[in-house]
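Other chains of the complex are left out, but the ones given are in their true place.
Labels run A and B following the written order; every chain starts at residue 1.
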Amino acid sequence: MARSIVSEIKRDHIHKLIADGKRVDGRAWDQVREISIQTNVVETAEGSSRVRIGNTEVIVGVKMTVGEPFSDTPNKGVLSTNAELIPMASPNFESGPPDPESIELSRVVDRGIRESQMIDLEKLCIEPGKKVWINFVDIYVLDFDGNLFDACSLGAVAAIKSAIVPAKANGLGEDYPMPTTCTPISVTSLQIENSLLVDPTLDEEKVATARLTVTTDDNGDLRAMQKGLSGALTLEQVNTAIETSRRLGIEIRKLIR
Amino acid sequence: MGGNSDMKLIDENGIRIDGRKIDEIRPMKIEAGVLKSADGSAYVEIGKNKVLAAVYGPRECHPRHMQNPAKAIVQCKYNMISFSVSDRKRPGPDRRSVEISKLISEAMEYVVFTENYPRTSIDVYIEVLQANAGTRCAGLVAASVALADAGIPMKDLVPAVAVGKVNDQVVLDLNKEEDNYGQADLPIAMIPRTGEVLLMQMDGHLTQAEFDKALEMGVKACQEIYDLQKDALRRRYAIVNAEAEEETREPTEDVNEEA
C-alpha cells in the first residue's frame, strides 16, 4: 500500500518532468546513458561480453558446437538466441521457465542479428546438409534498470564479434574469427504520454504507454522492428523513432571494436 | 525472411504468382457469431488462411493475483492447430505463439474499454485452422470482430495486414511463397479512426523509401479490411435480431442457466 502511494508520486513526478521536456536523471530525450562494453570475459565461451548501460548490466556468451543444419537451409550454420531474466537482476524476476517478457526479448534480439545477416551463416557450413556450426547466443541479465532490448542486443553483437570459431578443438583446421558482415544496432524509443524518449530507465518503463525498437545496419537501413505495450503510436512517432535509431546507431556502433 | 530473391515471384506485368497485383489483398471472408458456447466468436479466411476466434468474458480473473482492481485484463491466446501447417506442429504453445499472443493481447487491451470491467478477465482464443502467411494479422482481425460479437464496448475494430518486399518490390499481404522467399515482412495493425499504429513488427531489409511506401500501402489496406469487419458485424446483428424476434414469438421450455 505504502509502496503504491510512493509509486503514484513517482509516476506523477516523471509525467510532470516529461511534460516540461525533462527526464529524472537530467538526460535529453534522445540521450543514451553511459555505455561500457567488455569482451572476452568468460574463457569457457567462444565469445563473450559484459555490457552496462547505466545501471543495467548483461553478460553474453557465444558457444559453438558442430551439428546438423536445418533441412531447409542445408548450407547454413544455425543461430539460437536466448535471454534469461534471472532473479539475481531484479526483485521482480522469478526462476522458472521463460515468461512472455523474456521470450519476446529473446526473439527481438534474435531477429536483429538474424535479419541483418550479421553472422555470415553460409561461412559456418562445414559439409552441406550434414555438418554446420551451431551458435548459441545466451544472454543473462545481471542487473536490471530498464532498456533490456538495447542492452541485450548490444551485448549479443559484442559477444558475437569477439567470438573465435573453435575449429581446432573440433579437428577442423585452424581457429578463425567469427565471420560477420555488419553491426546491427537496436535503439528503443519509449512513449510516455505524448512524448518519446530513448534508453529508458526502469522507472520510465513503469509509466510507459508504448515502445518501439528499431534495428538498423551499417547503411542505416531497417533490419528489424518491434512495437510493444498496449499504447498506440502516431505515424509521426514511428518515423521519429526510426530516425533516432539510425542517428544514435552510428554513435553506438563505434563503441564496438 | 529467406532473403532469397532468385525466385521469380512477380512477372513483367507486375502480377504475382497467385494472380494478384502488387497492392492487392487476398480474397477475404469474415463471419461473426460462429460458435455457440463462446460469448462471441468470428471466423476469418484470408487467402488460404482459416482462423477462428472465440471470446469469453468479462469473467472472473484467474489466478487472482493477476486481477487489476482498476480494469479488466485482456488475455489473447494465439495457437496453431497441429495440422494447420505442412509439418505437424506439436500441440501446446511454442515461443513464436507466446510472442504473438503477447502482442495481440496488448493491441486488444488498447481498444477495449477495460475500465468498465474492473477485476475481470476478457479471454480471446485464436485458433489457426489452416496457415498460409499472415496468420497473426488474420488473428487480430478475427479477435476484434469476436470481441464486438461478444458485446464488449470497444474504441474501434482493429484491421491488420502484412506488407512485404519481394523481388525488390514492396507488395501487400504476402502469401506463403512470398513470405518464404521474400526480403522483408512488416505486419501492422491500425486504429482506423485515428490512423495510429497498434502493432508493428518488421524483419528483413527495408530502406527508408521502401518503408514509407510499405506503410502507405498498409494503411490503405487496413481501411479496406475495416469495411469487411463492419460488414460482418452488420450481417451478424441482422441475424441476431431476426432470431430474437422469432424467440419472442415462440418461447421454448428450455431452462437456460446463462439467461
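Definition applied: contacts are C-beta pairs under 8 Å (C-beta built on N, C-alpha and C of every residue); 3 or more make two chains touch, one makes a residue touch a chain.
Treat the numbers as computed from the prediction; the structure is a model and nothing was measured.
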| item | value |
| --- | --- |
| Total chain copies in the file, per protein type | A x3, B x3 |
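Here, only the chains that are shown with their structure count from here on.
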| item | value |
| --- | --- |
| Chain A residues touching chain B - in the complex, by the definition given at the top | 98, 100-101, 103-104, 106-107, 111, 114-115, 117, 212, 217, 220-235, 238, 242 |
| Contact footprint of chain A on chain B as seen in their complex | 1, 3, 95-96, 98-99, 101-103, 105-107, 109-110, 186, 191, 194-208, 211, 215, 219 |
